[in-house]
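Report on the structure given below.
Only one protein chain is missing; all other protein chains are in place.
Chain nomenclature is as follows: A, B and C, assigned in order of appearance, with residue numbering initiated at 1 for each chain independently.
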Amino acid sequence: MFNKVLIANRGEIAVRIIRACRELGLGTVAVFSDADREALHVRYADEAYYIGSSHARDSYLRGDKLIAIAKQSGAGAVHPGYGFLAERDDFAHMVQDAGLVFIGPRPSAIAAMGDKATARAMVTKAGVPVVPGTEGEGSLSDEEIADIAPKIGFPLLIKATAGGGGRGMREVKSQAELPDLLRAARQEAESAFGDGNVYLEKLLTKARHIEFQILADDHGNIIHLGERECSLQRRHQKLLEESPSPFLDDELRKEMGQVAIKASAAVDYLNAGTIEFLVDEDQKFYFLEMNTRLQVEHPVTEMVTGIDIVKEQIRISRGRKLRTKQKDVRLQGWAIECRINAEDPYNDFLPSTGKITQSLLPTGPGVRVDTGVYAGFEISPYYDSLISKLICWGETRGEAILRMRRALEEYRILGVKTNIPFHQNILASTRFIAGRYDTRFVEERFSMDQAEAGKKNLAAIAALMATIVAHREGQRASQIVRKSERDTSNWKWMGRWERVNRS
Amino acid sequence: MFNKVLIANRGEIAVRIIRACRELGLGTVAVFSDADREALHVRYADEAYYIGSSHARDSYLRGDKLIAIAKQSGAGAVHPGYGFLAERDDFAHMVQDAGLVFIGPRPSAIAAMGDKATARAMVTKAGVPVVPGTEGEGSLSDEEIADIAPKIGFPLLIKATAGGGGRGMREVKSQAELPDLLRAARQEAESAFGDGNVYLEKLLTKARHIEFQILADDHGNIIHLGERECSLQRRHQKLLEESPSPFLDDELRKEMGQVAIKASAAVDYLNAGTIEFLVDEDQKFYFLEMNTRLQVEHPVTEMVTGIDIVKEQIRISRGRKLRTKQKDVRLQGWAIECRINAEDPYNDFLPSTGKITQSLLPTGPGVRVDTGVYAGFEISPYYDSLISKLICWGETRGEAILRMRRALEEYRILGVKTNIPFHQNILASTRFIAGRYDTRFVEERFSMDQAEAGKKNLAAIAALMATIVAHREGQRASQIVRKSERDTSNWKWMGRWERVNRS
Amino acid sequence: MKYIATIEDQTFEFEINGEDDIIADGDHVAIDFRSIAGQSVYSMLVNGRSYEALVQVEDDNLQVLLRGRLYIVTVEDERQIRLRGASSSQTIQQGDFHLTSPMPGLIVSIPVKEDQEVSEGDRLIVLESMKMQNELKSPRAGIVRNIRVSIGENVDQDQVMLTIS
Partner (left out) sequence: MKYIATIEDQTFEFEINGEDDIIADGDHVAIDFRSIAGQSVYSMLVNGRSYEALVQVEDDNLQVLLRGRLYIVTVEDERQIRLRGASSSQTIQQGDFHLTSPMPGLIVSIPVKEDQEVSEGDRLIVLESMKMQNELKSPRAGIVRNIRVSIGENVDQDQVMLTIS
C-alpha cells in the first residue's frame, strides 16, 4: 500500500490532486519545470523536484524522469492528472513495471480507448451505438476515405485516430473539399501525435455533447455519477459545463448511464473515466469516445453528488471497494463550471501572458474555485491557458446561473486578460438560460458584440472613468479625491446618461 | 414588494447579504464609514453611501441616517446583519414606521428575547427548560441577588439582562467574591448597553453550547434546520462551530428541535433566529437565550442542509411561504467553521491591525470562505477582529476535519497576525478529534505551547530559513539562489535534523 | 482642462479642474474616484452609485471593463482637439504597421507572401502558444513587406514578424 503519491502534472489539477492526497493523509511529491518553481503545486506539496526546462517535452512529458523521481523519493504511486502523460498506455506500463501504482485505468484499457477506431469497434461489438462513420479499421488510405465519405454523407468530420483536444480535426462540407482538408488533418495529427491516421465521423448538427462519469473498482463494481453537459465549446474546446444536463430526463439518464457502464465494461475498465456521447435533437445518443482519466470538468459532478472523485480514484488504486452503490447516487441541485482562461475574448481569444498582479476570488455559499495561480505568479506561454475553474452550485439551475453571474461579477484577475466577460455574456444569453444550445452555439450563434449590445449602457460612466484616468496620467499626479460629505452632485446628469438598452 | 435592500452593516456579513440579494436579482445599497470606503461591501454593492466617522456610534449605529439613506435611495427593505443594530427593537420599529421592511423578526419578538430575564420567563411559561437561576424579574437589587445566589449554588454566572457577546458577564465561585464581581458586571453592562441590570444563572460545568437554527414564515410555519455545536469558545467568544454536533443523536436532535420551535412560537417568531441551549453531561438541555438575527456561524447549517439562510430571510420578508417542510430537512455530511481573527495566538490573542499585503485563500472541493477583506485592505482597530470564516464540508466528520486542516495549511494572510495557528492546533488535538470537549476546553485544557510540542519538530529547518533571511538582511542583497541541477545535498543532514517528536 | 471622450458614435464632454471639480455635460458632479490597492482597478462613487472598473491605458485609447462589458474610449484634451482640427483627420492609417508577436510562440504557418495585397481581417500569421493555434490578422488593408520569420521558428514576445505598408 502506498503512502506517498507523485503528481505527474502541474497547474490547477496538480493542486487538486495534492489536496485529495493531503485529505487522505498521503505524502505528496510535486515536479516542476523552470517556469513553475513558484507554482502553487510546488508551494503546497511536501516534496518538489526540478524536472527540466519549461518545454513540456523536456519536463512534464519525460516519463523516465518522473519514474526516477518517484523511486528516489519513495513515492509508491503516480497520479497523471489530465493531459501530458495521462492517456499514454506506454507510460502507465512503465510506471507499473517500475513497481509503482498508476492511479488510473489498466494500460490495456487506455490503449483500447486511445485508438479511437479500435474503441469504436469494441463498443459497437458490446452493443453500444456509435456516431456513424468509418468503422473498425484505423489505417485508411486517402482513396478509401474518398470512397467511404459520400456513403456517410456530408457534413462530416475528419478526426485523428490518436486524437484528442480537437487536434487533427477538420469539418468537411462536400466531396470537393475533402482532399485538401484530409491532407491538412493528417499533417496536424502527425505533428501532434506522431500518427497521421484519421477516420471519418458523420457531423451531427444540433447535437449535444453529454458525457457520463464512471467509477470502477477492482472488485467488479462499476457505477456512473450521472452526466455532464459540455456542449458549450469553441474550436472543440469546452468552455462551460453543467450537471445535470437540461436536455436529459430521468429515463434517458438511466438508459445512457447503463450504456456508459456497458462501454466501460467492454474494456475491463478500472478507476475514473468518462464516456462521451453525442445526443441529437430526437434524444438519440451515440458513443463518441472514452476519456481514460480525470476530466477537467469533474467538479460539477462532485458538487451535485457530494462525491470527491479524486479521493475515490486514490481509494480505488489502493484496492478499496467503491463506497457508493448506483442506487445511492443522487444528483442534488445543479452545478455549472466556467473555465477561466488567460485569453482576450475581445481579440479573437488570443492567449494572454504576464504576471498576475491581483487575484480576488469570488467566494461565499455554493462557490468553488479550483486554481493553480495567485497574485505574483507569472502566466507563461508554455502551457495551456486555463488559469482557474469557477464552479457554482444552486438548488435549481436558475439559482446556479444567478450565483455564477454574481461570482463572475466579483472575480478580479489583473495582469492578464481573461475570458470572464465571455462567460458573463453566455450566462446572460436567453438561449443559454432556456437551455436551448448545442455544440455549434458559441461559434455560430454567439458574438461578444451582440451580447453586449443588449446590456445596460454605462457608456457615460466608462467615458468619465477613462477621462479621469487619462487626466491623472496627464497630470502624473495621483491624489485621491475625497468625496465631500455634502453631496453636490447633480442627479439629472445620472438620469440622463445611465440608459438601459435592454433588448 | 421591495426590489432594493439597504445593508445596515459592514465586513463579511455585509458582503454575504449583498451576494444573497444579487442572486435574487435585488438591488443593493451599502453604507460606509471613513474606515470602510474601500471595503469589499462598498466595492460589490450597486450603491454606496458615506454614513459617518469610523466610530460605530457615528456611523453603523446611526439608525436615523440609515433610514434616511434607505428612503433617499429607494431601498424598500433593511437587512441589519448581526451586531450593530440587529437586535434593537427600537431600530426595527423605526424601520417599519418609515414604511420599510425590516428583514428580521417582529420588533416585539426582538424585545421579548432581548431582555434575557423576560425571555427566560416567557419560554419557561411555554414549558421550555431554562438554566436554573433568577427567574422572571430583571431589576434585582444587590441585596436580592446576594440572597438568591446561595440558593442557586456556586459556581454561577452574573449576566447582563440586556446582554450579549460576553459583556457584563462574570463567573462567581463563592459568596465572598459576589459583591465585587457584581459591581464590576453592573458597571460593564451599564457602559456596554446603557443598562446595569443583571441576573444570575447556574454555571453548568462540562456543558456544551448547542444551538438550533429556526426559520419561520408569515404563514404560521416554523421549522428548524438542525443544530450547531458552538462549545469551542474563548472568553465567551465562539471560535469554531460545527454541524451536526458530535454530542447529539437523532432522538435528542428531534426533541431539542421541537423545543426550539416551541420557544420561538412563544414569541410569535418570524424570519431566521437561533435558540441557544446548554447541554450537560447527561444530555439534559436548558434554554440559554434566543438570538433574534442571522448568526455568524450560519454557514455550517447551509453546508449540511443545502439551504441558503440569507436568501430564505429575504424570501420570508417578501411574504413568501417556506419552501422546505420539516420532514425534508436533512443534515448531509458534516461542516466545520473556523473564525479567522486578526489576532496573535502566540501573544494572548492580542488584536492585530494593519494592511493586508497578501491573501491566498484555500479553495477546492468542500471549502467555502466568507470574507470582507482582500490584499490591499487595511484592518482598522474600529471594528471586531473577524476577517474571514473558513468553512469546510466533508462526507463525514473525519473528512471535514482533514479537509479543514489542509485548508488552514494553505491559507496565507500577510500583513496582520491571525489565529490560524490556533485553529491548526485545535484541529490536531485528540480531544477535539474525539469530540470530547465542552465550553471550558479552550481556556482550561488547551495551550498553544503544549499543542505545538506534540508536532513534528522542524526546528533545524526554521533555524536555517531564519538564518538565510538574517543573512540577506545583513547583506542587503536579495539575489535568488538557483538550485543546481545536480543535487549536491547531503541527505544525512536532513535525516539527522528533521526529527519527529510525536507525542 | 477640457476633454472629449468618444465611445463608438457617442461623445462626452468633461471638464476636469482638479478631481473635486469635474463638470460633465455642463453640470458639476461630485465623485469619489480611487484606485484599489494601487492597481488598475478603480472604484468610483457618483451620486451614491458604486462602479468598479478595470481601466487600462493602451497606446491610443483606454479600455474600460465595467460590469461585464468592454468600452473602448478615446480621450482627447483641448490641445489634442486643436491639433487634430488643424491636420487631416485620416492620418492614422498612414505609415507602416509592424506585426509583433503578442506572446512567445512557434510560427505554424504564414498564409501570405511578400508584396501580396491584404484586406483588413486577412490572416497574416498562425502562431502556436499555450497549446492553441492563434491567427494574427491584419488590422487594415495594405501590402505585405519584409517577412522576418519562417515556419517552425520560435519567436519572442514583441518580436516584429512582418510589416504591412
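The definition used in the following text is that contacts are C-beta pairs under 8 Å (C-beta built on N, C-alpha and C of every residue); 3 or more make two chains touch, one makes a residue touch a chain.
All values reported here derive from a predicted model rather than from experimental measurement.
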item: Missing chain: touched chains present in the view; value: A, B
item: Residue among B:Leu100, B:Val279, B:Leu408 or B:Val442 touching the omitted chain; value: B:Leu408
item: Interface with the unshown chain - residue positions in subunit B; value: 165, 235, 237, 342-343, 346, 348-353, 357-358, 381-385, 408-409, 412, 414, 420-421, 424-425, 428, 452, 455-456, 458-471, 473-474, 478-484, 487-494, 496-498
item: Missing-chain contacts mapped onto subunit A; value: 29-30, 37-38, 42-43, 45-49, 72-73, 374-377
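To be clear about the criterion, only the chains that are shown with their structure count from here on.
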item: Centroid comparison with subunit A (C-alpha atoms), farthest chain; value: B
item: Chain pair with the greatest number of C-beta contact pairs; value: A-C
item: Between subunit C and subunit A, distance of the C-alpha-averaged centres to the nearest whole Å; value: 31
item: Centre-to-centre distance between subunit B and subunit A (centres being mean Cα positions), rounded to whole Å; value: 38
item: Distance from subunit C to subunit B - Cα centre to Cα centre, in angstrom; value: 48
item: Shared-contact residues (touching 2 or more other chains) in subunit C; value: 32, 34, 37, 39, 45, 48-49
item: Residues within subunit B bordering two or more other chains; value: 374-376
